[in-house]
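One structure, pasted below without further comment.
All protein chains of the complex are present and in place, except for one that has been dropped.
A, B and C are the chain letters, set down in written order, and residue numbers restart from 1 in every chain.
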Amino acid sequence: MKNLRLLESARERRDHIAHELSVELKTIGDAYYDDEKMTHCENLIGATSVPLGIAGPLALRSDSLESQFYIPLATTEGALVGSVSRGCKAITESGGAIAYTHRVGTTRGPVFYVENLENNKKLRTWLRENEQALAKIPEPTSPFISYLKMEVSGTSDHVFVNFYYNTHDAMGMNMATIATQRIVDYIERETGFKNIAVAGNFDSDKKPSWGNFVRGRGFQVWAEARLKKDVVSSVLKSSPEKIYDVWLSKCMLGSALAGSLGFNAHFANIVAAFYIATGQDPAHVVEGSMGVTSAKILPDGDLYTAIYMPAVMIATVGGGTNLKTQTEAQNIIGVKKSDQLAEVLGGAVLAGEISLLSALAEGTLTKAHESLGR
Amino acid sequence: MKNLRLLESARERRDHIAHELSVELKTIGDAYYDDEKMTHCENLIGATSVPLGIAGPLALRSDSLESQFYIPLATTEGALVGSVSRGCKAITESGGAIAYTHRVGTTRGPVFYVENLENNKKLRTWLRENEQALAKIPEPTSPFISYLKMEVSGTSDHVFVNFYYNTHDAMGMNMATIATQRIVDYIERETGFKNIAVAGNFDSDKKPSWGNFVRGRGFQVWAEARLKKDVVSSVLKSSPEKIYDVWLSKCMLGSALAGSLGFNAHFANIVAAFYIATGQDPAHVVEGSMGVTSAKILPDGDLYTAIYMPAVMIATVGGGTNLKTQTEAQNIIGVKKSDQLAEVLGGAVLAGEISLLSALAEGTLTKAHESLGR
Amino acid sequence: MKNLRLLESARERRDHIAHELSVELKTIGDAYYDDEKMTHCENLIGATSVPLGIAGPLALRSDSLESQFYIPLATTEGALVGSVSRGCKAITESGGAIAYTHRVGTTRGPVFYVENLENNKKLRTWLRENEQALAKIPEPTSPFISYLKMEVSGTSDHVFVNFYYNTHDAMGMNMATIATQRIVDYIERETGFKNIAVAGNFDSDKKPSWGNFVRGRGFQVWAEARLKKDVVSSVLKSSPEKIYDVWLSKCMLGSALAGSLGFNAHFANIVAAFYIATGQDPAHVVEGSMGVTSAKILPDGDLYTAIYMPAVMIATVGGGTNLKTQTEAQNIIGVKKSDQLAEVLGGAVLAGEISLLSALAEGTLTKAHESLGR
Partner (left out) sequence: MKNLRLLESARERRDHIAHELSVELKTIGDAYYDDEKMTHCENLIGATSVPLGIAGPLALRSDSLESQFYIPLATTEGALVGSVSRGCKAITESGGAIAYTHRVGTTRGPVFYVENLENNKKLRTWLRENEQALAKIPEPTSPFISYLKMEVSGTSDHVFVNFYYNTHDAMGMNMATIATQRIVDYIERETGFKNIAVAGNFDSDKKPSWGNFVRGRGFQVWAEARLKKDVVSSVLKSSPEKIYDVWLSKCMLGSALAGSLGFNAHFANIVAAFYIATGQDPAHVVEGSMGVTSAKILPDGDLYTAIYMPAVMIATVGGGTNLKTQTEAQNIIGVKKSDQLAEVLGGAVLAGEISLLSALAEGTLTKAHESLGR
């Protein structure tokens, strides 16, 4: 087999593999539309085509937006887009959803080997006393990153530091890694303590972790909607009482018994589809799968529903957002800032929760799978 | 905004949205190559194009395969394919990787409300005594599903049952849901106990959960490679000692301090890219992000590396695997059975771990991001 | 300082320390009443005296018992016994509680280093094929232990086996360790695979773990009580609605947001007090702190309450249960079998939950601490 890096273009590599393995790779070639120099994918041979559907419209407002949104969802899972659409309908007909984000920051957490407790204390003290100096280091590395804060943890001979950055409309892991490397180099020079890895898993990027759940990562996102009783009946074919019972049994009790970080029905489905469509890093579906869905029957019989996602890593610039189909999808949503995109995601996730909980309440999940899923 | 379901074709919907929002959606239209009737995506407007690169070759063997594989990875994250390729090279030049899978089964876990402990005991007893009858129910629903086992849990008034199925080469969630609904209907008829939801989160589909980690879900996958000392030096530009120190600090200590379910460097990166390329359900990246990476310096100075993934949900048939670019990617790999595909994934994930741990050991992660990631 | 093991009796050691440090140790000496030869405590100098109070009476029934019980609780925490008593009163006046246990078994989980996947598979296969032989090994080690089952897990080069034993009325960790050592010796002899440790943390003894939560350890215990609306008012000074709201916010939402394994108010308080009083191993409070409290407002307005404890390690014989004050406390309860003692504990824990949730609902927790706690 050949070293594919020696080949110059996607076409050459594709042809080489197709010839070597006697396989057809025509559609992979046809599906690629971007500029090879703009694409961050080594050994490119073409593209994977993921069907794109549209859910909505979803009426959503936040501190900075108020509109009806079409939600682009790239998926191969039948019933998903239809389900989210139904949830959007129930929300919109009830007056819309409200979303809110809080930026925690993009994190990168290096680990230092310090040999013993005495040095551990020295490094902690040094970090505290020199934080101002550290906070200035990211600036020259990029105009789009600024230092927010740090947290320190560790065993006796290993010190873990979690640096938090505001990366504005970029998701920021590249910037955060570069900035952190500079900070780490500075710490090594100034203190003599040895950095083992610029990423020590204390951050924890793309791994489900309670640290991220409790402290938040990227954006914390909340969305709520007060569903009218008659809309629950006409659109969701269910009742607030039935949906509440499903929510309690599933999102609360079942999740507890399973040792889950996802006290929700299926955040990950919507997050994955939305992320692929809009050019996010799909590995961050992991963080996006964590969180809590809430439900409450209000005194007037309406159904209050809400979602909380503690760790949404999302961008409107950089990474995959620059590719053509992803840019087009972002334009369908039409927001420019990453926190706004997180808010739209929150509304879409809420719609997905509402619809799935209703389908489970009415026993219609299976029918949906039977007709749309095979 | 229009109800998109009223429109008949992807083209009509796309044109409508483009017109309504004054946006350009041409590439989304161009990137779609499949048959609308074959595509499980409601309100289809086209497709998202995700760049596809090839890592490898990776020498891999298992109980049923032995070959060199090209690994298709659909990603927008720079440095990922290059990194996996480097890991594949280190593995292949060291003699190859060995993989092993154990099928736990695809799960669906309904929840019943039984009102009190007396009924709880009755239902548990009934389930135990009638398991043979339940085990026969899935068969008529599909030729590709068979019953494996069940587990029961619950609070006093809620009984959760987790059904495990062998879904052969399909990932099987649709089949499992349909079969479980039949079983649930039967249980309700025979016992009178009320099913609250066919999916009670005890399974737990697409949520990170310790229950899945401990018991396994889909396939448990192991892969190992014994890296020669000189290959570690020439290909990975590092040493076994340095890689070991990074592994221990990051995958063990850092993960422990972070309350993580991912005692690994970046399973999720490879799983996401592999899943999108081959038509898997990307929300199952969540399950795929869990697991443990191991390292050990052997007496002769070589570096033993291994990965363990407790919950790999994967298919060679059904769902997105039937789409054109995804089929072509599966043909690049060239295996027919889902356990074999899981083994290839395991090898690719191991390659990714080896390369990232080395890059962190040498401090080259940042340089890679600087040149490939922006 | 002296090597205390060189001294022969508690008195000598006590006198030596009192003299060396110029401290008074008279009460420690006075508080000890057992036979030094019967006491499993090296370097004995006397005893710690923990105040013992009585809660109840609690009306409780299960498959094998039906009675009213006084609950002995050894504690220094003010308000605890009073609180449990109040809960017992509410339960008893509502008709009593029902409890149920399921013995999972006492576990001991050794770890073997097997070097590679090939050997991993060999050992797993060997364990499966030779389980019958392994199951016979515990018998000769003690008349009170019998083999139940085993579970296997592991990374590629480490195999972890969890052995489950029925240790009857003993808690059984000593017996389980001794039996497991025999099994491990046999495995080493027969397979050549090396046992690293007879206890590899996969069991996991005295550490909070989701593995234990999901699979259970020792006994799984359920207890429920249906509290009459007027009893909730007269005894608990609250209402079902208020208690439900506290339960949902605290035991469900708060526990989820905190990444807790204890979806309950304060299992650990009652477990600790009960364990010390009855001679259990207090480190097993750790397992006993895990679990789920449930509440539900029934159609007739009564309040259904229940607890589920997945991992109760408890005994009526062996260990500290043989000491005098502990034996007397066990006699107050008056049950002979460990599963019955677990049931009484379950009822006491339920009483504690009911009372604390009510106190929180009425805002009286603080007042109780003010008057009883200082």
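To be clear about the criterion, a residue touches a chain if its C-beta (ideal position, glycine included) is under 8 Å from a C-beta of that chain, and two chains touch if they have at least 3 such contacts.
Note that the structure is predicted; figures quoted are calculated from it, not measured.
J.: Taking the complete complex into account, which shown chains does the hidden chain touch?
T.: A, B, C
J.: Using the document's definition of touch, tell me which of C:E8, C:E24 or C:D300 contacts the absent chain.
T.: Of all options in C:E8, C:E24 or C:D300, contact with the hidden chain holds for C:E24.
J.: Which of these touches the unseen chain: C:A199, C:V231 or C:I314?
T.: C:A199
J.: Quickly run down the residues of chain B that touch the omitted chain.
T.: 210, 213-214, 248, 252-253, 255-259, 261, 263, 292, 294
J.: Which chain A residues would touch the chain omitted from the figure, given the whole complex?
T.: 98-100, 116-118, 120-121, 153-158, 210-211, 213-215, 222-224, 226, 259, 292, 294, 296, 304, 306-308
We adopt the following convention: only the chains that are shown with their structure count from here on.
J.: Using the contact definition given at the top, which chains are in touch with both chain A and chain C?
T.: B
J.: I'd like the Å distance between the centres of chain A and chain C, where a centre is the mean of that chain's Cα atoms.
T.: The answer is 40 Å.
J.: For chain A and chain B, let me know how many angstrom lie between their CA-based centres, rounded off.
T.: 17
J.: Scan chain A for residues touching two or more other chains and write them down.
T.: Only 210, 213-214, 253, 255, 257-259, 261 qualify.
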